[in-house]
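Here the complex is missing a single protein chain, while all its other protein chains stay put.
For chain A:
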Amino acid sequence: MATVTFDQASRFYPGSDVPAVDRLDLDIGDGEFLVLVGPSGCGKSTTLRMLAGLEDVDEGAIHIGDRDVTNLPPRERDIAMVFQSYALYPHMTVAQNMGFALEMAKVPKEERSARVLEAARILDLEPYLDRRPKALSGGQRQRVAMGRAIVRQPKVFLMDEPLSNLDAKLRVSTRSQIAALQKRLGVTTVYVTHDQVEAMTMGDRVAVLKDGVLQQCDTPLALYKKPANNFVAGFIGSPSMNIREFKVANGHARIGELDVPLSRDELGVLAREGSDSVLLGFRPESVDLVGAGEGFPVVVRLVEELGADAYLYGSIVGTEDAEAADIVTRVDPARTPRIGETVYLRVRPGQEHAFSPQTGERLG
């Protein structure tokens, strides 16, 4: 068990002058479950592979515990990795797959089989120990890949989208099993996913990446409540936060026919930037249906009923730019408005997020 530190770590792939990972600073605590999340191609896998020793660290350094591993080969880093494709050894049985690392570490045979058996018991793999990976289902293969990692009792677990090849239902149940297993073993874990729901439900902390640059690293709740910029705000949460540019006048942002007050700090930043508008965000679940005149009017275009929830897609009346007018809100499924109807909405006070229209950074 150990801490993991990225210190201004960058990776330039050969032939590219844009870094795939750009001066990454990240401190991961002992036993922490850290999730790296971001859209496809943002550098999540590269980050993980740098930590594994599978990619060079072109600038900066990486530490595991107090050991500088920047230039060590993978086998000297005492890490275990679960790949998206599982990467099982096709010519070995499940037991041999799980025992391979121990064999490499010259663990005596009896202890080896005891540890493999223990891992198989934890992961419900006992009946399959003599099978080849080819004869296993996707879920079983995934568990073998997990088993291969946990028998090693390494300092750090690395997982690169380990659930993305499973069907939706299995993914949800495996998700909670992995999180529970990690808590039980207490091994520091870096987990990569592009799925923000996975990130929010599994991580102690979540690091959001975009174009190789770390945007924010915080607890799931903090990311949700105080996104550091409009990218994080739009990426975390489903459906996405409504983020639109609105005019600012007399210390208020004007949404359709409603004035939303901005704080002194927020106005101060806008004034310094010389902006006469603001990026205002509010989550679909931060909006209430109110009576006429108490909110801004919205024409209903579509209502999505999911049973427990319903989502209203509509356009804010009185906005010139049609695209800027589109919003999504959550409504009571027992009383959904009709399509074409005009309803009045109000953002719950304190649940709006203001960002700079120039930098996208959070104001105040």
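Here is the rule we go by: a residue touches a chain if its C-beta (ideal position, glycine included) is under 8 Å from a C-beta of that chain, and two chains touch if they have at least 3 such contacts; residues count from 1.
As a working rule, contacts and distances are computed from a predicted model.
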Identity of the absent chain, which is to be given by its UniProt protein name, from "Sugar ABC transporter permease", "4Fe-4S ferredoxin-type domain-containing protein", "Rieske 2Fe-2S domain-containing protein" or "NADH dehydrogenase subunit C": "Sugar ABC transporter permease"
Hidden partner chain, touching residue among A:R75, A:R184, A:K247 or A:R348: A:R75
Omitted-chain contact residue, chosen from A:K44, A:R112 or A:R148: A:R148
Of A:A101, A:L223 or A:L312, the residue in touch with the unshown chain: A:A101
Where the missing chain touches chain A, by residue: 52-54, 73-75, 77, 79-81, 83-85, 87-91, 100-101, 104-105, 148, 152
